[in-house]
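Here the complex is missing a single protein chain, while all its other protein chains stay put.
Labels for the chains are A, B, C, D, E, F and G, by order of writing; each one numbers its residues from 1.
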């Protein structure tokens, strides 16, 4: 019985797991603006960060929060913010800035019912497409989605690692259920965490420092931190490898393509997915976040009823792992995408399917979790037809 | 020779055509914030609107502009705003508000190079997915895309009509080329325009006014204007038919589904597409906006070279017309989507294809128009393989 | 009175298959200031950390969070818990009339209802197994501290259901209270047990269908 | 000097097929304040509204719009114009050295180059057909108004190319100027024609390949 | 003002009511009534114990956050 | 201050330069030079016509929007 | 003083009891606002009441006028659009301190600058009640909130001073304790032709109060009583005595051209034949 307390086992909510992970992974700067259901992240950090000499800032709005963490990140600190739908919409412009300028940061979006103010205290998964496409212009992005308190921890660490090592914003797309759900979790020792750091300039400051130069097109540029003597420029205009604006079509193309290759060339590494009961499955549930819990429950029940059901739980939503669906066992006849929205990831699965299997969706947006019963009903309906 | 001058033929830029159309269609309220390459719309309206007693407001930012036009629209005026990428990102939160509260308005986004500040004076088509998914939560939206000065006029009128009649924001997604391009256009007489108006309450103000009530699920609610004595409530929270907040899962589902049905049930009517040389085409170019002009040129050249090429020019980007691709002649082997971005509508065509034909993309984002030569090269490459 | 009819009227969704069959699904409900959510959390934590079971807690609240009914849903099980929400509660703790009215229909027909007999005046007859105690009065009158009403209730819940052990509950409770009220809270747990013992109340759990 | 080599160095993209073969592709270039864009617009408008042809104009400018080189691209044709940008210009009007340097390579090898001989000191030898005139001096010295340099140049362009008629050009120009300078602008157009006539300059257009 | 009649306060009794459905028992009416008209019951619900003391200052009405307190002249009420 | 020698301004001539690559011919240097040191050529380019009149007030330097005007003591320049 | 029954005619009675906590001051302001409208005899069908998001902003749901519950911080922008579209309407924004001075600060100062005839009533409870009591730009120094657990280190805005500097032409302040005089201050703001702001100090016993030793509505009102002071009295105090006190009553009043009036002049100018 005592074992648990010794092993640093905690019974905490997802939002707190996120904080614990962030602190363990070295985040020492947070700026945010309160919004349900993400506020606990800010509240806990406002108490914890000063203890370790870190900085907590409550800014005047979400845009300012985003600006502040990007400024802090440019000085070398690991920085993050947390918000929910309305705030996430407001952050979009500066998310694009971070993508283009390759400024690492983690943005937690605890999804609630939308659109607009929507259902502020209810869960939803309506921001999945927005997380990919919310800012103007082509940009690369990584979006991770936890379905338990444990994953809230692990994916927070992963988000920080990906962001630092790839110099790209990473969005942790949680939902009200996972964020407010209390579960038992054993917190790892900070020293057991594998942490990745941002690529550093190879040389000391000198004449010709090219912050955005890379030797091959999928590499991550070795951008210095402010204050180290490199005296370089960062701009949201399309820029050359020297960091200064350019209008050149060739350079524009080169920059945008490098930004995308940075992510796409690491697709399989970035895309985490969990497969359950997939060996012989002919009908596959595909889900993510809190909804994956309903699916896990439904798969067990379906198996109990003799249905060959399997489960794919996506942890990485973007970049989208087309390859996962390309490699599906040909035995798979149908993939049912289950999500608390009116049809978002199901579109991606449809696209990735290329007609190789049927795609169906359980897309419900009403502020409550989709139930295992609803899923079973759908499965049985599909089998009957 | 005199004919032209008598017939009200003008040689004007796309942005001005948009203004002429807006005024002809009854827009009498504009609020905006300057941004290249959309500013001419504001500049011309700032001079023209007062002449007709209309209101022009330059607000402190794009968010305020969006708020102001929604306020004005609620009082019964036809209202619009114009912006470009960065401003469009900022407007996202309130676009969601307008969708949920069913407030008609037209938002012009003259696309320029992105992401972030990007290439402010160069054309791009990088905001296509954002236009659909940019705000948080599931929401219905209509996005139109002109490829000539003439279409800038016609689609502005169409946008206003759709917005008014469906009580939904409509986005006119132009680009720097079309907006700044001068072409000859014959302006119709205002009286020749077919204008649609917002559905009005059937009864005078009385005890039980339900602004969001509809008798069947695809109907447009008959929401009164402020100041008419109905004394109703508008909220960005999920609301009941009476306009007041509710948490009920059933009512939430009903509202969101009605909002989407409002658009989806009229899919074929909303989706404008132009087909050229499609009768016997085996290779089809699919494009929109300025890029469609390159494609038109390329199709002619391809035909000259004996290639059975056809062209689909999408005028309505969202809702996406899956049916267009479902009904393609089986002769069509390949669809090449041509767009000034790194792959947006091509994903939709891939999805809609369901493996029935090959989908390929010419996706170039560098601040200049894709050339007919590049398209021909792609076509010939595909034919060779 | 036909119970089935009543059930239908109240729109209890009948489950098509049992879930978390071996575990407990418990709803803690009351109004904002009563510490109900914290109570649920302590109960779940006791089970999970100190009794080493699986437990999960979720909360539900409207935008009217601050005034209206609040509720915590706790599932305690020996196996991994997939679906985190309570579908049909084995136990419902209701500390206000409003809460009982709002969540009463989530209780299984054979489930246990625990209420504060002072704050709740009207317990519909359809509830078969009802344990009533004056938790609020016990807290304010006997312990001179209205705040511990939730802890007393937890003690009673544990006593009746045995879903958590007394020791685990005490430790979990003490984890969450300021040092100066440790003793008070310990006493509160014991009082909860005592109330049940004194009443001789028993509840035999029937497996949910 | 091998012209082909030069061309390659300057990265002139060779077209794989002729487009707008029957029409004119004209570039108007200069610096911000010279009214170059307006000049292009007047020229295109003359063709489209008053000569009843098809015409299209697009502009290009960097974020450095306000100081640097600006350019208008005009296509005039008897047929519908699909692709709106100039790919290989038949005519290039350059009013600053910077503009010539920037856009010179867009001119077809047999194309016509029209420059201000005062503002442009260095015309590379590869240009075969060059018409030089002191437009800026004509405007400021003879007409006492530097602003009309663009109108004079339009006159010359029309005179050499016949892409628009003199009448159409005059009418289009007058549409765009304040009433009090109508006469001045009319004279400016005529002056542009006169300069060409006086010089005896001829340009025979060769179909682009 | 001129009509000052011999109507001492207790002679024209007022009608003080608390809307129990709306009242949230905050105690404000009782705490700030200058005349001590209210007392709170065990649950915090205000009881109009000494209506005759009321001077109709209306403080309880305007400060009740629930718009639950009403103070009227008795005859006024009758008029309805 | 103590070293006030007999060096009238014209005796220690200054070296005034305009960076022609940067100058945008705005005319500010010429317009506000208290001594009329500059004149503008036909194209608006400033010519240092009367350097000897310069009092080294530095106004032309600090007001040149292009950072194109430099005023130095001649010997200072020699030192380089 | 109007009877409660008259007030109730302007309420959406079926929405009561309201959602605010016991002792929350927002309901007091709600009543005062209706009293102001009643006293002015505003045409209730031409009165639009706008709000943002926050507990305070929920006020509009209880008012039987045309009401608009916008997004967080944006009420003043919407109000500007409404007033511009229909200058003949009376437009009022009921907003929280967070809503209007944090995320909505820019819209506030710009509307004040324009001196557009909108009335803004700020429900200032020194924190974000709706989201659980985080500090707001008005939280006093050293006070505890959910995100300033070591005491607030940020200097607060004086919203009245800010509004005046930005261009507001009517500015006043009061508290929920001073509910008797509050309707008049609000009515004066509405009647004023130009941008008006009335800051009302109100209590959030659930969060700000609880975290600062005022865990019920009575204590919050007491605090207001003890710290608010009118200008005349204030001026008689020593510097030492002034500390912690704040002035209530009219703070600033000026006559300046109003925005929609000026716009009508622009229209005239544009329509005049010479233009």
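Please note the rule applied: contacts are C-beta pairs under 8 Å (C-beta built on N, C-alpha and C of every residue); 3 or more make two chains touch, one makes a residue touch a chain.
If you're wondering where the values come from, they're calculated on a predicted model, not measured in any experiment.
The chain that is not drawn here is touched, among residues A:77, A:144 or A:349, by A:77.
Note that of A:193, A:237, A:254 or A:273, the residue touching the chain absent from this view is A:237. Of the listed positions A:35, A:63 or A:171, the one in contact with the omitted chain in the full complex is A:63. In the full complex, the hidden chain is touched by chain G at residues 102-103, 105-106, 109-110, 113-115, 137, 150-151, 153-158, 161-162, 164-167, 256-257, 259, 262-263, 265-266, 269-270, 275. Think of the hidden chain as still there; on chain B it touches residues 33-36, 39, 42-43, 46-47, 50, 56, 58, 60-62, 86, 116-117. Annotation for chain A: contacts to the undisplayed chain at residues 29, 31, 47, 50-51, 53, 55, 57, 59-61, 63-77, 79, 93-94, 97, 205, 226-237, 244-245.
Here is the rule we go by: only the chains that are shown with their structure count from here on.
Hopping across touching chains, the smallest step count from chain B to chain G is 1.
With chains reduced to the mean position of their C-alpha atoms, the one farthest from chain D is E. In this assembly, the C-alpha centroid of chain C lies 88 Å from the C-alpha centroid of chain F. For the pair chain A and chain F, the distance between C-alpha centroids works out to 60 Å. Averaged Cα coordinates give chain B a centre that lies 36 Å from the centre of chain D.
The residues of chain A that reach two or more other chains are 86, 116-117, 119-120, 237, 247, 368, listed in rising order.
Residues of chain C found to touch two or more other chains are 62-63, 67.
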